[in-house]
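All protein chains but one are shown at their positions in the complex.
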Amino acid sequence: MVQKKPKDYWKSLQQRDDGTIALPVAGDEFVEVPQDERRGVSRRDFLAAAGFTFGSMALTGCTRAPVEKAIPYLVQPEAIIPGRATYYASTCGACSAGCGILAKNRDGRTIKLEGNPDHPISRGGLCAIGQASVLGLYDSNRLRNSLHKNAPSTWAESDSQIAARLDVIRSNKGAVRVLTGPITSPTARRAVDSFVKTFPDAQHITYDVLSSAAIVQAHERTHERRVLPRYRFDKAEVIVSFDADFLGTWISPVAFAMDWSAGRRADAAPDQFSYHAQFEGRVSVTGAKADRRVRVAPGEAGVVMSHLASRLAQRAGEALDTTGLAPCPIDSHVLDDVANRLWHARGKSLVVCGSQSADEQVLCNFLNHLLGNYGQSLDLEDSADRICHDDEAVQSLIQELASGSVAALFVHGVNPVYDLPNGAAVENAISKAHMFVSLADRVDETSKLATFVCPDHHFLEAWGDHDVGDGSISFFQPTMRPLHDTRSMLESLSIWSGKLRLAQDLVRETTQGRVLWDEAIHNGFAKATSVAVATASFRSGSVKAVLGIEQVPADKLTLVLYPKVSMLDGRGASNPWLQEMPDPISKVVWDNYASLSEATAARLNVGAGDVVRIGLSEADGAANALELPVLIQPGQHDQVVAIALGYGKEESARFAKLGPQWIERKELLGENGLVGTSAAGLLSYRDGTLRLSGASVTVSATRRKHQLACTQDYHNIEVPESLTVLGMDRRRPMVQETTLAGYKRDGKLPQHGHGTHHPDLGELWADDHKYEGHHWGMAVDLTACTGCSACVVACQIENNVPVVGRDEVQRKRIMHWLRIDRYYCDNDGDVDVLHQPMMCQHCDHAPCETVCPVLATVHGEEGLNQQAYNRCVGTRYCANNCPYKVRRFNWFEYARDDTLANQALNPDVTVRSRGVMEKCSFCVQRIEAARLESKQQGRSIADGDIQPACQQSCPARAIVFGDMNDPESAVSKLMARGRHYRLLEETNVRPSVGYLGLVRNRDENKDQSHHG
Amino acid sequence: MAKNLISRDDNRRFLLAVFEREEDILGATNAARERGLVIADVYTPYAIHGLDKAMGLRPSRLPWVCFALGLAGASFKVWFEFWTSATDWPINVGGKPWNSLPAFVPVTFEVMVLFAALSTVAVFLVGRRLLPGKRPRLAASGVTDNRFALVIEETDATFDLGEVSAMLRSFGVSHLEERVDQDLL
Amino acid sequence: MLTGKKGLRNLTAVLLIGAAFNAALLATRLGAFHLPGNHQGYAPKQPIAYSHRLHAGELLIDCQYCHYSASTSRHAGIPAASVCMNCHKFVTDTLGSVRAEDEKAEEEGRKPRRMVSPELQKLYDAFALDEEMKPKPGEQQSPIEWIKVHNLPDYVYFNHSTHVTAGVACQKCHGAVETMERVSQVEDLSMGWCVNCHRDVNRVGLGGKSVDASLDCAACHY
Partner (left out) sequence: MASVHATISEPLILGDKSPGQVTDDVCSSLERGPHVSWWIALTVSSSMLLLGLVAVVYQVLTGIGTWGLNNTVGWAFDITNFVFWIGIGHAGTLISAVLFLFRQKWRTSVNRAAEAMTIIAVICAGIYPLIHMGRPWLAHWMMPYPNTRGPLWINFRSPLVWDFFAISTYFTISFVFWYLGLVPDLATLRDRLARGWRKTVAGFLSLGWNGSFRTWFHYETVYLLLAGLATPLVISVHTIVSWDFATSVIPGWHTTILPPYFVAGAIFSGMSMVLTLMLIARKTMRLEDYITERHVGAMCKLLIATGGMVTMAYATEFVTAMYSNNQYEQFAFINRAKGPLCWAYWIMVSCNVLSPQLLWFKWVRSNMAIVFAVTILINIGMWFERFVIIVTSLHRDYLPSNWTGYVPTSIEIATLVGSFGLFLTLFLLFCRFVPVIAIAEVKGVLNHGKKPH
């Protein structure tokens, strides 16, 4: 236990005696990594080999566990009670959305992030990447001290050298360039600016591959204001999105998902259920939830918007010059319908656009203007000082670098060699900088070139702030003492500017006098300024229609590069949790791939897993061509090939040995020795901006195959036609759906399949097991669930679920306790995507319990289906007999060699050893904790006291847990609703988990046509 | 059951007659019994049908042992299952009742069979003094191969050796011999 | 021929005795079967020969004075060295030796030296303090590495505060620690032992009030 921890970790703690949180001086008995009976494993193996039963009994009796030490504090800190968690309000730094978090610190280690319910942006939700970012703390790739020429160095040393060189530069007016990602922190802005000011010739350049700069630019044109509007999806009754994946990756998905689902309440009045149309080329989670999905290739989007705009402009009596407008590439009735709905919901509708073309964004603004949505469903009250990412500046910087005229280059928060197209050229250019100081926290494609690497803290160790935009500031505070000898970027810059300022002071200074500091830090945010409500007028003159469709040659396809929900631009690449998080749509893990529609794949004569070669049509295409396995993606536009960004990062090479090692194991890494392949090479500059999509590419088959690891083998909710008999219902009633109209009419779900036709099921032994006290249950709202998989990762973290690796997933042995089933379903010609979170259903007549020979899984007094790992002998009979197949078996001793990563384990949950069964426990540790607390306070557990990890993280609030015996509890109320159903009810296993049917805002006849 | 006809006092005499054929031993035994001779035992290489009648043996009481112990085993097991599942620590298993009697039947049955069979065999072996490593006393060579031996006790003076031998010869006895206090069992 | 019969009887006897013996042996083995981590009577030597008998027994210091988190946390807590210093800043040796030194000093007409018992010296060394209780310059403080006596397997979740607040006496599980010079594990801390206690208190209550001690597997195993 204690001695399992790497010594250097503790030394580094001892060395630091300052810091804001009291922490063990030398660790204490409670900093434990739960180990199950792992100590005995070698003994076990020996016994297993030697032969079983009585011998083992005798020997087990005789063996002694090794001596365990209990090392208390030397000086007891006030704040900490060993064994009790402390929560620190902070802000999530995983992406630039800036959601609020509560960081759970247990005995000096931050082990879990929860959404901060009071936070203005996220209001309690937290996405998968945010959840997983806690592992970044314990990432063994992180630098433990500063580097000089890739050799360990001390801060004093590096600082003195850097300072010396900077003085020289200052004196002879050398060019200093600071390259950063998007900066949302006012303090960071100040720090960079003041640093830049200390040089005669210095520039601050930013870029962001997933930039929303076009939106800002568009508003500059249309409203003369450099703002990123605040979108209010909850206020919109009609939502039209042009390729904006606002439920998955666009700007602030957590906030948007929360608003979006708030605007779709099927059980309230119908006008509270928005209509959502999605125009997109690939299949995004947002598209999957849309009431109408229209396939539009990137090249066509502008024209479609123009057509929509002209329709609305006519009605609004505004002019739009559409002479020479190409014919509408999609069925005009669809567009009419959408236009009508929009028009009827004037002021209560919202049009969003994910394009990086400012022209298209301008059209989008125009549409919102025509509909009078400004000030209603979106407003320009943006207090944040938005940098307009100028991609041209980046290009010129690279030229500048290449010419060798840059004296000093500072890079923070970006990895240009990886991010930007033609990385080789960038690498070559950067290496020409006289001094290159990287503030990256690890050695990556870029920082390996650096003269000095001055590692920044992980955001959970650092002070900082984030401008929310509505006038409030969200604060970062250290949630634990820095693990390694790293230093806040703020402090580094201040030192190089001449004088060390502590990060805390700098942050405090920013909002000096505007917020109550202690309160702000306690809450994690504070209202700093009231935003000037200057509703700028719309300059119609700025609008011009996008007339022509970018024609793609017949032998080419349109490229769509997209940020994956789990990877974004690749920041999750070194995080095994995110690598093993199944993509919400494709369910593929540990790889990226080229998605093609069925028709296109057939045309190219390639099948799933065939490696294809994708090259840009431009001259440099050959160089940037890359090879990827094909994934057949139903519902995708035939003209499109979609590829996820963020793969093929050098640091992903670390996963070579992840997963069980045995004779028939297959390699985790691809032929390039990395996880997936980087698609950055296919990024292209078009009219000055870096574009993810729109380029036309050649796709050619190669002879090779590369099997993708997918958590699902069969993807349709209907059984294959070839395996049906007359009168047999092909559709399986797993996901039950209806239309809003239909639901309003019947107040219940249409019946699917014979499976659900059954008489009222009696109970043979009604009086034998009554649940007098609590009877825990869970309701999952399929209408709200977006499949974003935040719950999956949250569950994995909370419950110490092991990462098993690509090969094991391919063998269908993923360990996730909570999985999200994804089904495709034909919807006259088009394809619907259905998501269904699936976890242990805690059946009251659990089939798994009856068959366990050793009573390892039995029923609790409060209706929990309990699994005692240490009693399990591993017959797997329970898993076979589970109709939902939610039980997970430890096929191997899943390695936990990364002792640093083990620091993130939850000490309240056993780490399961080889050969035992495990499954969702409804986060019983949280139930027990709540019970204990209520007992000690002499009260009963109140509704909402217990939130399983999945519910806590869900941005759409789709999961509700509670006491089914309490008619007033939220879960009971949900279960009383008309669209509530229990899965496989007819088997009378009496699950404690219920589902609320999927409601789509469609009209009746559609409903008939696809359930008939 | 294992009543030993041969009491242990000395100077008792036996007549041993060895036959080659099944029908002869059957006939001879019958005849001997009809004459009221005391048949100590018959030694055969295999179980000859009808020989029990010829010797006039009473039916074995082993079935009763079998029945009794089988019953005992079954009732113990059914009690044990009930006690563990419903009394000692009643645990809710898949919502089944504490006393799931139907589910207890299979194990009960198996245990009954086990008890009945093993106990019967044990009683038989001990009763007939059949124990590992015991040194056998053969009445005559070949009684475990191809020859049949009839042993008659010469009870008292009325036993007419000549007459008996004549009778046995009529059945084609292959070897005739008188023995004193032969320990045959 | 008699030998034949006797041999037979002896053989039977031997077999029966053998069977009985094996059965007995088996029974004891089963009895001796331990869950991992169950070591009744385990009494390791501690880095400092701290006497619970003296502190808890004679001086009647409350258990929770040192094991402060027993009522609030999952862990009872091994006291920080600073807790010891609350008293041992002043108490550095037994009264006897201090008195002896005073007398001796009086005879020799000098100031009495500060007496420090060898065990307490280890405490001061941990803080790197000199005779005057001043930190020694340039010396690294080092924590005291106690040996854990009561170890439950890691797959068992035990929470001290639940039991303490419910009114379970420390001695119920730890034995009469106040009488121990060196602490040893008294109870076997096996599952059966826990379960039986839980059943008893559910039946007869605890300290007069009825309690609800869960018998669910998930009360301890998750």
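Order of writing sets the chain letters: A, B and C. Residues in each chain are counted from 1.
Everything below uses one rule, namely that a residue touches a chain if its C-beta (ideal position, glycine included) is under 8 Å from a C-beta of that chain, and two chains touch if they have at least 3 such contacts.
Because the structure is predicted, anything quoted here is derived from the model rather than measured.
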Chain not shown, its touching partners among those shown: A, B, C
Chain not shown: contacting residue from A:890, A:903 or A:1001: A:890
Positions on chain A where the hidden chain makes contact: 44-45, 47-49, 52-54, 56-57, 660, 662-664, 712-717, 719, 722-725, 727-729, 732, 734, 753-755, 808, 811-814, 819, 821-823, 836, 838, 847, 850-855, 871-877, 879-881, 883-885, 887-893, 914-917, 984, 987, 989
Residues of chain C in contact with the chain not shown: 30-31, 33-35, 38, 188, 190-196
Absent-chain interface as seen on chain B, which is shown: 1-2, 20-24, 26, 41-52, 55, 57, 60, 62-63, 66, 70, 80-81, 84-85, 88-89, 93-94, 96, 100, 103-104, 106-107, 109-111, 113-114, 116-118, 120-121, 124-125, 127-139, 141-146, 149, 184-185
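Keep this in mind: only the chains that are shown with their structure count from here on.
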Centroid spacing, where centroids are CA-atom means, of chain A and chain C in whole angstrom: 47
Length of the line joining the C-alpha centres of chain A and chain B, rounded to whole Å: 81
Contacts with 2+ other chains: residues of chain C: 215
Two or more partner chains touched - positions in chain B: none
Chain C - residues contacting chain A, complex: 26, 29-30, 32-34, 36-37, 39, 44, 68-69, 72-75, 77-83, 126-127, 140-148, 151, 153-157, 159, 161-162, 165-166, 214-219, 221-222
Residues on chain B engaged by chain A in the complex (per definition of touch): 91-98
Chain C-facing residues of chain A, complex: 1, 14, 25-30, 32, 34-40, 54, 57-58, 60-61, 63-65, 67-76, 81-84, 858, 860-862, 864, 866, 868-871, 908-911, 921, 924-925, 928, 932, 935-936
